[in-house]
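A single protein chain has been omitted; all remaining protein chains appear in their positions.
This part shows chain A:
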Amino acid sequence: MKLSHLIVFFLSFYLISTAISASEIQIVDGNDSPIEGLVIFLTPITSAGSDSKISPAQKSIIEIAQLNKKFKPYIKVIRKGQTVKFINKDDISHHIYSLSNSKKFAFKLKAEQMPELVKFDKTGAVSMGCNIHDWMSGHLLIVDTPYYTFTNSTGIAQFNIEKSNEYWINIWHPQLNSDNHLQRARAVFPLNQRKKIKLDKPMLEIPDQEQIDDFDFLDGY
């Protein structure tokens, strides 16, 4: 066996073994169908186990665009203390607001205006809208943990946690029809096997960020 083959073999083995070691959570609805796009974030049950490491990506400025009269992306998760850059990519003005207790703000963003920077110092959910275009909506979730992700098309979220600790598994989505749009479960990580969690409440319909009239040059009549 050539040396290169050996390297490939061991590298593959290493990759597969680390993949297996990732803890997997699968979220399903009442009919056992996987749900995509839910936010899953882990918070340690005891503060002793808290992990405050912040990756470079989690320090950077996050961009939320207004594009084609929609919030892009619809949902964004950020770390506490992170700054969001609101950038208007349309050729019309927007009037962005949040009425959420964790962060209230309102500003107009004209076309081609410099982006507005907003820093988020409190954890919690922030729902945003545009006062000119009522169909626009976007959501921010501010968390104080390095462990957060979205479920994929098979409803699975993966976390690489090596140090054993017990965590709350927080499932969040603005259309999750439970208190604070949140459902929780607890588990000791790393998980030995995939953990399947069924949603207690059904998901509400995700609103289309679309106006019914697909014309430009509408003047608010």
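Quick note on the criterion: a residue touches a chain if its C-beta (ideal position, glycine included) is under 8 Å from a C-beta of that chain, and two chains touch if they have at least 3 such contacts; residues count from 1.
One rule holds for everything that comes next: contacts and distances are computed from a predicted model.
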Exercise. Assign the chain not included in the display its UniProt protein name, restricting the answer to "Porin", "Gliding motility protein", "ABC3 transporter permease protein domain-containing protein" or "AsnC family transcriptional regulator".
Key: "Porin"
Quiz item: Where the complex has a chain not shown, which of A:32, A:112, A:162 or A:208 is the residue touching it?
Solution: A:208
Quiz prompt | Missing-chain contacts mapped onto chain A | solution = 93, 97, 99, 106, 108, 110, 127, 129, 131, 134-135, 137, 177, 204-205, 207-219, 221
